[in-house]
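Shown here: the complex without one of its protein chains, the others still in place.
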């Protein structure tokens, strides 16, 4: 695109066209053509960063077609992938790997570890692990050291205190919790590191598929806590990574 | 009413009436007339237990009229009473006392302490104190030893742990909290005593006037925690008392 | 852990280490190590009290692994267990028993009856029985005398009145109701015992999976009524037990 | 309008116009002109039945203008009228009467009693009385015998039973209740008469301005109960009247 | 029970017992024993009126057991019954009939027609017919003349007007509608007969399983309209019948 | 119907009947009989415009019966049709065509292109395509030139800007989006053409089946944007067409 | 801005600068500078089209400052303006006019009538008039012929039918309704013109500040109906105008 603009300007510079003509042509150039830096950044970005495919709500055919269309050298990441979907992907991209608990398919290599600190992923109960793993694996793929601290729910807060050194040492903390979702408040009250809270849809009754945990986290009185959507392990891992990579 | 029944039966006993006639008359006696024990219990109950008036939503005139109508010797308790309302009540019942933070008016004496253990009222923030005091004062009026442990919010859970002896010693614990309402979960995870959680409408944004705290408490994964309505300090104090008095 | 601390202190007592060294080591000991009593209590607690596994949302494999990991002598209780899950558990723990209506698996013995009074479980309709049974069986496992009073819905309140003696004699009452959830209000208006209300998700239309019954119960004007989460029979049974065991 | 049609048809009958011309003219006559019966019925209706003005959300000027515009001989009824509004109405319509608790202004006479039975208005608490009175006064204005049975809330259901004769004798029962709104379920379970349930916005916390009571009533398991909008005493009184007048 | 009371009173009458003794014994008689009329009424009621079983949420076994337990001579009605359930019932009660669209099983005879007028059941779309049929068949079983007027939705209101004679002649009108639920408002604006609105869960998107239609109906500005729960055809048919039978 | 009226009037014109008789008969004619123009319009409308069948919530039998009943020459359109349903329709109407992504069955011909401008259908993600296609195909069937611009989500707004010429040239724009539903706001801020926003139920967590997208679109601060129901591609396509055909 | 670009290009054309230098400078020009047409359109647009200020939520000072800052020759329109605010505006812009019912301030002239057809604004009740007027006045200011048809609520649908000619003749119809919000469904079922539905917050009880009417309108089964936000008369008037001006 830069070439096309350069050509137009060279024509003008060489008297082959008029100022008015150039203005007219510039006006009709597609928008992005003028944003060189942005485009470059984007290309650069895409090269060393996973372009992520949310599989949920897509047919196997659609995912396969997207995977095949990619021309990037960088890793391709597909989230919310069932094992069956993974097996279908593997047929067209033999190098695909599957993180079962995290429900993530990775085609290509993980970025090498460049983050300065450790991302700690804390979760409350057994049912929260898939979301916690989604966050953890995304962070790892994006080049971060990740530690896991699972099954430290609020109902036994003393267990959490036993691991306070790990909490104090972490660079960024992701806290995944369902049910009442109080865990991020407690962690946020203990540490000075940024805490990313992920409500999960685990629970029953007046939990309303994670709404209860979401509201708890939004209303936390501990400062330094932010929230992502229900079950959005990917979003939390991604955000933790861009903080840790700064 | 007992007299009327006795009269009917004496008539039958003396041959002044027939069995069929008695059956017919019994059938049309008002229901409660036959439930002597219940009525007695009720009267007994009223004597040594506060009959409670919820002032919110009543005019001053209505409250005064109810207060004047009472013929009981026991204490009369009015909740959610403004100071102005108290002053109006004091004109007709000079012995009325006012618990300002709890917004409670007491006419008559507190029941003497008969509860076996201590009721501990824990609260999170400054804004939760009126509800906590409502719970505490009701418990005291109903004859219980009450301890208060205020301002021990989740965002500084270590403050709570510093007082764990008081938590362990309490017979019943009332936990009052707004915002995210996580405090009862933490207390419930620490103690074996029954915990009564009171969500308050303190908070803003996605708190929705206490709904967030209410849902948190209902979804607690700590066993041994039950919930009353938002801002219902009275209900919590009352329930704590009947447990403690058993 | 106690041993480790004793060892450190004995070293100090014997001049093998310095005060500063001890302070440093104490500081890095895991939190719980210092809370001997609490740990003991916990161990004690676990011995004679069921550690409960919520099966809903866990795979058969996960439940089996948890069951196998247990080293306790006390009973193991698993709630929300399907019959199939029970059969899988029975293969690894032959002594497992199944309470079908309550959907509870018990491995080990019920605690012997130590509660002072009777816990009465009242329910409205046929559909509420699984939740009522969950509450009843948990109460029994935890060592309480339990009576059941089923199918006494609001639409025929006179049936409820016919059993008022049972209501008056109970030490704690659990009321399980779906649809409009009015039953706890009526029971709470009749008795002086504590009432634990359990909304169920039974109903249709504007019931919203139990939300209607939950709101009814939270808004009850009968004092002495507290609420647990929708369908949370376990929570109600557990709470009733700790009250009754006091 | 009838005259216009008659004129057209007479012209046709007298040969002054053609069939096609008549068809054309009929086609463009305003719709209502052809619905003689309906119009008559309407006029008839208006004569002996109150045309109701909902004052809430209207300015005093708007209400006054509507009142002045009326050419009817029948009564004019204005609901949700403040006392100030009443005094303004009285200036232009000296015969206006005010039902203060019901917040209703009546200009003209009540219809004479023609309903076959008695409409019984039952209410739970002091705060529900304005809505109950709105229902009761509307029923009276529309020509029905009305009985009131106030302050018989669920928390003391035995009080309700004491009045069961009145409940059994009523032709139609309106039950007004706030808080948990369980009263209609109990009444509906006792009687065979139609029950019209009116939720009120009385309550606090998780009551959500009457939503809790509304849901309770919609989910009632007692057959023979229908529901109107929150605080809609007018709607209940109106419906009760058309049933009772049949 | 009557016999037991008679026996007690005869003993008294014959001097075999004292007045105090009788009072004591009466006090402990189960409640219902004293409400002869009510019991009789009930038995009477059951004889010529269908005792209704809501099959939804019950297992086939539970329904069969309830059906077998019945000792009544009157009809037994089961609603929300699948065809499979009907076939199971038919095995134990050969005389059972099935109303397929209404999903109702009838064991025994319909009550003979005694209602004074006609109940008209109006519905909007094809999807609303099961609910409309439930209302219609219940009304017929309870002894009413029923007319059906289906597929007259709001989007073609002129179709509704074409049938206005039927609307004007009906004694009671049941209007069943999903989607936006506006039909009862229009019918209610046309007729003077009582209108019972039944929202259905038919719709999609922001319909929220009938909530939209329910709110529309509750907020109707047409007087003379009451509402039952979403999809509650039974409740509407039952209520229409008790009005029509008066 | 016109014939019947003409006959009556001719009778009058010929003296065979009286004016009063005619008035009486007119009064009882079904409503629609008098609205000739409307009926004609309707018939006309039906001829060259698709009468649409919403298949969702109807059984295959019901759809087939409706399809068979049609006597129109114009196209018949069935929306939300599964492939199986299409195959069943094809058996009775061999000319039926199926638009698979749009889930639309068309029997008959598309209207020829008469709209003045182009309808542009923009969508955010892969999951939104079925709804977008429903809108697009309906617009095409109704005689409009349609362009598609898919996969231009908010997260890469520069992609959208690259196509701004297409956006500026469109006569009407339909924007289909799930997740956060921000796309219509951005498009609406760029163009002066009318924008019809269609929220989809695509998303997870706090999306609540499209509610989030719906609210976003209703609250847009871009003028010139209107909204239809969640997933209502049909409604958007229909509305776009009537605008474009004006 | 055009001048700055022209200057750069002329410099290049005259050899005063290099191609690389131009590319660099173009790259850093603010975005909008390159979108001449868009800017022109915008300026053009602003000239003969009202730039609208939403006063609600702004202080008088803020509105005055915005009004003073405008350098446009075209009209300035401020919506949701109180009379007091208008008087403050009039002090700085003496030519300001006030549309009291619509709560709109107009500074400058209305656009001359250029729309092809008539925009008809229909409303249900007295309380809906401010919103209806906002829609009507905005349409007029934007250069459209507007007709008003107020007070034709659903409860008297025959009144609406009486005006069907006006409905049939309108080019675009805006229907404003509160309470149950059914009016757009009825109008949409009658006409072929596009209908823009505006829910209002008029109502009480389960109306939830317009939510009920909003849901009704979104769920309408009449095709050709779209919806704007609650009380958004401006949005409806604006959209109607851009349709009518096409």
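Going by the order they are written in, the chains are A, B, C, D, E, F and G; count residues from 1 in each one.
Note that contacts are C-beta pairs under 8 Å (C-beta built on N, C-alpha and C of every residue); 3 or more make two chains touch, one makes a residue touch a chain.
Note that the structure is a prediction, hence the values are computed from the model and not measured.
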item: Residue, one of A:69, A:112 or A:246, that touches the chain absent here; value: A:246
item: Given F:85, F:105, F:193 or F:211, the one touching the chain that is not displayed; value: F:211
item: From F:179, F:196 or F:226, residue that would touch the chain that is not displayed; value: F:179
item: For chain G, the residues touching the chain missing from this view; value: 28, 30-32, 35, 38, 56-58, 62, 199, 201, 210-211, 214, 229-232
item: Interface residues of chain F (partner: the chain not displayed); value: 124-125, 153-158, 161, 179-182, 185-186, 188-190, 203, 205-208, 211-213, 215-223
item: On chain A, residues whose C-beta touches the chain left out of the figure; value: 37-38, 41, 45, 52, 171, 192-194, 196, 214, 218-219, 223-230, 234-235, 238-239, 242-243, 246
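What we mean here is this: only the chains that are shown with their structure count from here on.
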item: Gap in Å, rounded to a whole number, between the CA centres of chain E and chain A; value: 55
item: Distance between chain centroids, defined by C-alpha means - chain C, chain D (Å); value: 50
item: Euclidean distance of C-alpha centroids - chain A vs chain D, Å; value: 59
item: For chain F, residues contacting two or more additional chains; value: 35, 214, 229-230
